[in-house]
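One chain of protein is taken out of this complex; the other chains stay put.
Should a chain be cited, it is by its letter among A and B, assigned in written order, with residues numbered from 1 in that chain.
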Amino acid sequence: MEFSLQARGEKIDMKNTSVRKRGLIFIAIGWALLIIGDRVDDLALSQGALVATYALAIASIILLTGYSGQLSLGHSALMAVGAYAAALSTNNLGLSPEIALVVAAFVTGLFGLILGFGVARLSGPYLAGTTLALAVSLPTIANQFAILGGEQGVAFDIGLPPARFGEEFSQYKWFFWICALAALIMIWLISNVLASRYGRIFRALRDNSVAASLSGINVGRLKVMAFALSAGVAGLAGGLLVMLISGVSPSAFPLSLSFSLLTGAVVTGVYNLKGVMLGGLILVAIPEIAESVVSRIGGSEGFTVALPGFLVSALLILAVVFTPNGPGHLLHKKKH
Amino acid sequence: MNQFVTAVLTSLSSGAIYALMSISLVLVWRSTRVVNFAQAGQAVLTTFIGYEVTVRSGSYWIGLIAAVISGAVVGAIIDRFFMRPIFKRVKSGPIVMIAPVVATLGLLGLIQAIIGFIWGFTYVSIEAPVSTDGYNLFGTVVAFSPFNLMVLVVVTIAMLLLTLLFQKTNVGLALRASAFSPEIARLSGIRVDAVRTLGWAIAGAAGGLAGMLYVPGSYLHPNAMDVLLVFGFIAAVIGGLDSLFGAVAGAMILGFAVNFATSYISYKLVFLTAFALLITVLLVKPNGVFSSSKGRKD
Partner (left out) sequence: MIRNTRMKRISFVSTVVVAGAMLLSTVPANAADPGVTATEIKLGITSPKTGTVALSYGKLPGAMKAYFDYINANGGVNGRKITLVSRDDKYLPQQAATQTRNLVLSDKVFAIVGALGTATHTKAYVAAQLAKNNVPDLFVNTGFSGFDDKTKYPTTFLVLPSYAMEAKIISKLIADTPTLKPMPSFLIAQDDEFGKDGVKGFALAGHKFSDTPILYPAGSLSAAIAEGALAKINAAVPSYAKPVMVLMGTTDSTALILKAAEKLSLTSKFTWIAGSVGGDANTLLALGVKAATIDGIYAASFFPDAKDTTDQYVSQFMKINEKYNKGVTFDNVVLQAMNSAMLTVQALRAAGKNLTRAGLMKAIEDKGSTFASAGLAPLNYSATSRVGYNGYWFGQLNATGELKPVGGKVTLYTTDSATATAPVLSTYTRKPIPKNGIPTN
């Protein structure tokens, strides 16, 4: 009790400066991306939009696993929930696409809240197993209810960029702006939460849940909260992803997506929110690199098809073996 | 009546197949407390080796032995040269829980890519050693063949033998002790690292067996056991990861649930039934149906 009082007093000052500093950093990044967005071509913009979306999805994993210690293999399903929520909001409820994205985050957050209650008592592999089952089974719900469009799915059209931006403003640039902005805002919000008292509590929970509960933290409630927050972020990422491919269908969120996100999170450091952009970049870049390597050296059918998967897996293994705490840690260690 | 009988029989066959995978997963868990997602990849790899041997020797049984032996070897190699360095490097923090899981995921992808490099992605078949035509019961041919029976029998025997190993032998004790409390086991003279490798070898052998029993009813290709991995994992979790009997029982429960749901309700419910069953079980018993003690929290 004493500790927290003192910490709170201390922190109020730090918190204000930190919030301001963080805000400035994010605004700076935002401006940088804006300027870059004007200078690059459509391909880079579409890739950039995908990077931002993946970065956001990875952030949701880091929030859950890195900060509250719960391992989830089911984030592809959570993204799917957000995606369907967004698509149905625009199609059936007639909401504007931007609002639909917010709805996606909230609906998925609510779903995560309920799910979190269910899995709060589960540990390690049991939680992993449940989220795995969720990841493979949730998309199949689409075949149960006609409104979800079955295998064909539901279309999601974010519409053209506003006319005032002019003719030159391509659809890809519009996507890039939306994704980058959404990702930036969301990650800024998350980092604020994590720097606050809650972040400290989450970390205590993660590091030693027994000690945490002994010091008065309601472990169960926090786990659920972490789940809900993580789900909300994942839902938003799902909505963005579906905007990029203009529609949602069950096969758009396969189990392999969950694994890819986990890969991205581990590679960039599952504790460190700041590396998510790098994680997203890696997820988008690796297949590209693999393709260009393959087209350069050729090879048998089996080789060319298997190479991208090989590279991603090898990267993941290297990351786990050499930088289990993320490359940030490596940098840190080097300095000292 | 026929629908019920068919559902029961197909449930038994499905359950036995899920049990093949869940046994391997529980074996690794019981001896090293790691969930080995790479199991699906290892099993397929060793089954391909079994396939090559079967094709060359003309005998399924020789291929089976080859698969089991290579499974043990591959399992041991993976533990010695892959998992052990990871455990050495990752000693503290919650990454301890995550790192092995993620590492095995990476390993799964790696093995599947290697299989793809060597054998390509086309589907191959292995012929069953016994008939796959259904038995003729009272004039109707039922959905249960000599091969289904063989799988069921092998699974049961494997479970019994392995349970005996774990519960009644010194080796089994060493395996359990090393997993449950490595420091204390080391203090009492057990060579924990070597014992761990043995655990992975046994699990790998079980995986090789699983693949050779699974493929004759399906096809062999790099991703052949992906779906089975999911079902096997769910089955293991339902039964409780700490018990081999639980692994088989959980697999049977899952098999019955899925097959009855698809037969009586809808064919689209395969995965949803699995999830519903899992979450129901875990809400009531967070450590699985057959978990005896509260056990460790992780």
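Quick notes on this one:
Here, a contact is a pair of C-beta atoms (placed from the backbone, for glycine too) under 8 Å apart; a residue touches a chain by one contact, two chains touch by 3 or more.
Here the structure is a predicted model, which means the values were calculated and not measured.
Only one residue in the set B:Asn2, B:Asn170 or B:Ser188 touches the chain that does not appear here, and it is B:Asn2. Among the residues B:Thr10, B:Thr46 or B:Ser70, only B:Thr10 touches the chain that is left out of the figure.
Touch with the chain omitted from the figure is made, among A:Gly153, A:Gly232 or A:Gly264, by A:Gly153.
Looking at B:Ile118, B:Val227, B:Ala276 or B:Val289, the residue that reaches the missing chain in the full complex is B:Val227.
Looking at chain B, the residues touching the absent chain are 2-3, 6-7, 10-11, 13-14, 116, 121-123, 125, 127, 132-134, 136, 141-143, 145, 217-219, 222-223, 227, 258-259, 262-263, 267-268, 270-271. The set of chain A residues touching the chain not shown comprises 18, 21, 25, 29, 32-33, 36, 39-48, 50-51, 140, 143, 150-153, 155, 157, 171-172, 241, 244-247, 249, 251-252, 254, 257, 272, 274-275, 277-278, 281, 285, 287-288, 291, 301, 304-305, 328, 331-332.
Everything below uses one rule, namely that only the chains that are shown with their structure count from here on.
Centres computed as Cα averages put chain A at a distance of 31 Å from chain B.
Contact residues of chain A toward chain B in the complex are 65-66, 69, 71, 118-119, 121-126, 128-130, 132-134, 136-138, 140-141, 143-144, 206-207, 209-210, 255, 259, 262-263, 266, 270-271, 300-303, 305-307, 309-310, 312-314, 316-317, 320-322, 324-325. Residues 29, 35, 82, 85-86, 89-90, 93-95, 97-99, 101-103, 105-110, 112-121, 222, 230, 233-234, 236-237, 241, 266, 268-272, 274-275, 278-279, 282-283, 286-288, 297-298 of chain B are the ones touching chain A in the complex.
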